[in-house]
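Selected chains only, in their assembly positions.
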Amino acid sequence: MKHLTEYLAFNTKTRQEFINITSQVEEAVKKSGIKEGLCLVNAMHITASVFINDNEAGLHQDFLDWLEGLAPHDRKKYKHNMTGEDNGDAHLKRTVMGREVLVAVTKGRLDFGPWEQIFYGEFDGQRRKRVLIKVIGE
Amino acid sequence: MKHLTEYLAFNTKTRQEFINITSQVEEAVKKSGIKEGLCLVNAMHITASVFINDNEAGLHQDFLDWLEGLAPHDRKKYKHNMTGEDNGDAHLKRTVMGREVLVAVTKGRLDFGPWEQIFYGEFDGQRRKRVLIKVIGE
């Protein structure tokens, strides 16, 4: 069994941001030399997400608007914010979007449908955060 | 390490539909000859889901009603629909239900609790779409 572990680092300029990381994940798979296996990509922080969806700016704004409706950014709304934090909403938003994705590796490539792209979803940015890529297989 | 890759294809008659694919996934595991490992099942399209829950018709209707409340099918509501699409809601619904499931394979079988069943969840159907099954192990 082969394996590869890589870490990506982000420090977004705004509190919320979606970043397309598909090419970085593809690069890691290539580097691993793995032809058949599984590729895990996960946020290492609990107010961020890794998810798969469409690379379309209007849809990304729809996601942000929808999440704001489901879990508004409001300092007074969350008990978590009584600890001195202001990111209670970010923990909930990341839960809706998911922590991780798992992608099949087939013939040395991410085995994707026609529109699948991997995104880092930041909900409490402007600080350094990491994403883990782990590929196993042969 | 052994591995097996299979693709299922769906073309639902209605826009939204849940299809029980448990037996097809079990068949793939059997075919792989893998006794101990992991089985990934994921939607390859970004307006569809693969999820695990109960095989009960009332609950499935509850899911559809609940998702319609969270992300209504409304052509004018989503910026994504300004691209000519009418499926903005389907991207959000699939996000709630999830893209993928990962199931342990133990002694050659899907290692399931008493009520776990795997479903394909379609939110923008009436066109050909695929699901990927990847089994790795030994």
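Each chain gets a letter, A and B, in the order it is written, and its residues are counted from 1.
Everything that follows uses one rule, which is that a residue touches a chain if its C-beta (ideal position, glycine included) is under 8 Å from a C-beta of that chain, and two chains touch if they have at least 3 such contacts.
Computed from a predicted model, the values in this text were never measured in an experiment.
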Number of copies constituting the complete assembly, 2 shown: 3
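Going forward, only the chains that are shown with their structure count from here on.
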Centre-to-centre distance between subunit B and subunit A (centres being mean Cα positions), rounded to whole Å: 20
Touching residues (chain side subunit B, partner subunit A) in the complex: 1, 3, 5, 38, 40, 42-46, 70-71, 78-83, 88, 91-92, 95-96, 98-100, 102, 129-130, 132, 134, 136
Residues on subunit A engaged by subunit B in the complex (per definition of touch): 1, 36-38, 51-54, 56, 58-59, 61-63, 66, 70, 96-98, 101-104, 106, 111-116, 136-138
